[in-house]
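Reviewing the structure listed below.
Taken from a larger complex, these chains appear in their original positions, while the remainder are omitted.
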Amino acid sequence: MSAWRLVEGPAPEPGATAEAATGTSGPARPERPRTGARRMLVIAAVMLLTLVGAGGLAAAGTGMFAEKPDGCGKPDRSIQLYAVELPKDGTQIRIGYGLTPQTASYPGPLMEMMEGECLAITLHNQVSAETLAALRTDPNHPLGVSLHVHGVKYTQQSDGTVQSGSYVPPGGSRTYTWYAQPRNNKTGAQGTAGYWWYHDHVVGGPHGTQGLSAGLFGGLVVRRPGDPKPDRTYTVVFGDRQSINLRRGTATDTCTEVNPQPGPSCLVARKGERVEFVVVGIGNDMHTFHLHGHSWADTRTGVISNNGQPFVDSIPIIDNKTLGPGDSFGVQVVAGDAVGPGHWMLHCHMQFHSDAGMSTMLHVLDENGNMPPGMDHQHAAAGAAPASATDSGQHQHQ
Amino acid sequence: MSAWRLVEGPAPEPGATAEAATGTSGPARPERPRTGARRMLVIAAVMLLTLVGAGGLAAAGTGMFAEKPDGCGKPDRSIQLYAVELPKDGTQIRIGYGLTPQTASYPGPLMEMMEGECLAITLHNQVSAETLAALRTDPNHPLGVSLHVHGVKYTQQSDGTVQSGSYVPPGGSRTYTWYAQPRNNKTGAQGTAGYWWYHDHVVGGPHGTQGLSAGLFGGLVVRRPGDPKPDRTYTVVFGDRQSINLRRGTATDTCTEVNPQPGPSCLVARKGERVEFVVVGIGNDMHTFHLHGHSWADTRTGVISNNGQPFVDSIPIIDNKTLGPGDSFGVQVVAGDAVGPGHWMLHCHMQFHSDAGMSTMLHVLDENGNMPPGMDHQHAAAGAAPASATDSGQHQHQ
């Protein structure tokens, strides 16, 4: 049985490689067997969890892979994060991340990093084994919560997956290390500045599908020096069942007429404020993010940065963007610019989604925080569709 | 009951804000209560239309919000637009926009603006209350037609939505003001040049779903000085039921062998002509726009503009682009460049969509307007799929 070998230098596509191996004609480069036999360790247990359940992968948590990514020495910052069960939304189990157990919410807290920063996050799993068991269909699937992140760098130890063992059993805790690797002209590293998100990857199954649908997700923004700074940021997660932040219909817009509290279901701003949306897709469905009266650049930051130089002319300006599950992007708009105050619809443009209640408002007030006179009447519900979701966690109704 | 207040300066994500409000620890910036109590007027009546039906939002049309966007003084141009019922397509009600009642069509007329221009469009609703009533399921939903536009600037008065009251009852008319806000290096305004579209937002329900499916949509191109000028432009709308411009199968290509009339179901060009497509997605489904033999740049204009400078090298050239409902983009190709004349397929690359008849042709003739000899036979239908759509409005069969 021969061992691991890889050809030296650029290798053609597998098809051609195999072709060379079988001795047939073709343009494939020759495959030079390497002297040293090497072993490849295959752990592709995406879903077959017998070994995991039996502790076979416990070793994965014991240091065979580096704990921190290259370039990340001592973390620049350490924070605590709690996974907490929240009141049910109808029959739906809800779980949120919070910087404290009391403030867990869905989406979870916005994380912000600067490129170059190294962040240590200790996740405490306060969700009961009973709840986690209720969310799995396979009795062999392990019970735990994890933290998987997009965009920034992390080792297998911080992957948040079952097969790497990087999750947290009920009552336990685990530290995940994220590195916002900066650009490097020398090495060609392309940087990690961007609009990302984090989420569970183990609740219920090997892809965390049940953790996601319960509320275990949040936004992450990695900024680069010189990036435009928003006055306020909202995380807007488009998901299954025609939901915005897991809410639908009237539940998407719980702003009260008096003393509204900005939050996952209350988007407000004053004219002239730079409002930033971290837009994330979860679940199974495609969606499109559309905002009335405002548009943005389809770039890394949502704006066309010129820094005194002429604008790049080829970049599309858009007001509707398709996103699939796992996608995330940033939208920055100057609230009410040119268009003035008003109740500006923010909705999925798939017609049956918006009709079913996947629609909310960005309420833009004037520079003084007032809505122009004439619409001063009772709070009208945001949708006739049944609001199967309820607010939870930090957001308080008045 | 406290009143509206927003923190000064950059505010963290709602999660952190609420956390600060509840007095828990965390990195949130302190929230400074503002002195003046302010009221926020919440009108989020996306679907709860009782108030609207009762005239509660009549005030919305009476000027509490600015009529025209900032920067738009006297309109540079005024046009009339008519919403007109067209002959049914099978059992489907069809309604089109037209610059005259006689020329209403679907898609409606292409609108073209230059960045910086301010356009006043007076919409005349000639659709009967009976027809509009037939398109709604909720008897409390108001009867009307509207004009909602993407990309350019407009105030709440021109939003074309129910909750802003900016729609037109049967027999009425209303002027909408669009402002193609230009770029401004000083203010950071990013410009509105782009490929957009306009559509009804009130027929049948609060998102105009029934208006859209009946035909109330059209393309809008906003150009910037120096942009490439096409020789001909086609609006191509990909929608539900595997439709191109609401047509399917044989109905998508009604070009006649002799004297074909360019139109929504007849795409023709001569070799060397610059053909521009305004591609729009409507309805509920995802689609992909694919054209045989031609490709384009994934930029604002569909081309890589160099203006004597080196090409930007990072921009993808594509020949297939995914679009969701609400998305719009521009494709510019030089007809037959390198590839010559021919019947070049234009179709959705979702296999069951194209198989079901979501496929038409760009007929490219030679420079003299002739098709090369050898294919001169009878007109073959564009598809075996039932052509449930028929042409209507302006497009005449020969």
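The chains carry the letters A and B, assigned in the order they are written, with residues numbered from 1 in each.
Keep this in mind: a residue touches a chain if its C-beta (ideal position, glycine included) is under 8 Å from a C-beta of that chain, and two chains touch if they have at least 3 such contacts.
Owing to the predicted nature of the structure, the values given are computational and were not obtained by experimental measurement.
Here 2 of the identical protein chains are placed; the entire complex in the file holds 3 of them.
Keep this in mind: only the chains that are shown with their structure count from here on.
The residues of chain B lying in touch with chain A in their complex are 1-6, 9-19, 21-22, 24-27, 34, 36, 38-49, 51, 56, 59-60, 62-66, 69-72, 138, 148, 150-151, 153-156, 159, 161, 163-164, 179, 181, 183, 185, 188-194, 196, 205-207, 209, 212-213, 224, 282-284, 286, 297, 299-301, 304-305, 312, 315, 322-329. Across the complex, chain B is touched by residues 98-100, 102-103, 105, 107-110, 112, 218-219, 229-235, 249-250, 253, 255-264, 266, 268-270, 273, 286-288, 290, 292-293, 295-297, 303-304, 306, 310-322, 334, 337-345, 347, 349-355, 357, 359-361, 363, 365, 368-385, 394-396, 398 of chain A.
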